[in-house]
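Take a look at the structure below.
All protein chains but one are shown in place.
Showing chain A:
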Amino acid sequence: MTYEGWIAACDAEDIDEEDVIRFDYEDRTFAIYRSDKSEYYATDGYCTHEKFHLSDGLVMGKHIECPKHNGRFDYTTGEAKRAPVCNALQTYPVKNEAGQIWIKIS
C-alpha cells in the first residue's frame, strides 16, 4: 500500500514506549517518537541548536532533550522549551496503519 506523499518509516513496534528512533530518507534525517500513550510523532532529526541527532536524546513525557546540550523541545508541536535551543523544530504528520508508521515529509 502507498499513499501520495507519505513514506513508510518503520513498524510501530520498532519504537519503545516513551522513546525515539532515527529515520533517514534520501539525504534527510528525521526523528520518530512514540509517546507513553503510544501516540506517534515525527520531527526533523537534528536539533536546531547544533547538528546532533535528537534520536540519541531522552524522551520524557512529550519532551525530547538534545543529547548534547540538553536543549528541550515539545515533539508534539516542535516548540522549543529550554535553552540553549530557541528555534522550533519542524514537525511532520504521522499515521499508524495496522502497525505500519507512515510520515508525510513533503
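Please note the rule applied: contacts are C-beta pairs under 8 Å (C-beta built on N, C-alpha and C of every residue); 3 or more make two chains touch, one makes a residue touch a chain; residues count from 1.
By definition in this document, contacts and distances are computed from a predicted model.
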Chain not displayed: protein name in its UniProt record ("Sugar ABC transporter substrate-binding protein", "Predicted Zn-dependent peptidase", "Ferredoxin reductase" or "Probable glycine dehydrogenase (decarboxylating) subunit 2"): "Ferredoxin reductase"
Candidate in contact with the missing chain, chosen from A:Thr29, A:Asn70 or A:Asn96: A:Asn70
Residue numbers in chain A that touch the chain omitted from display: 18, 50, 52-53, 56-58, 65, 67-70, 83-84
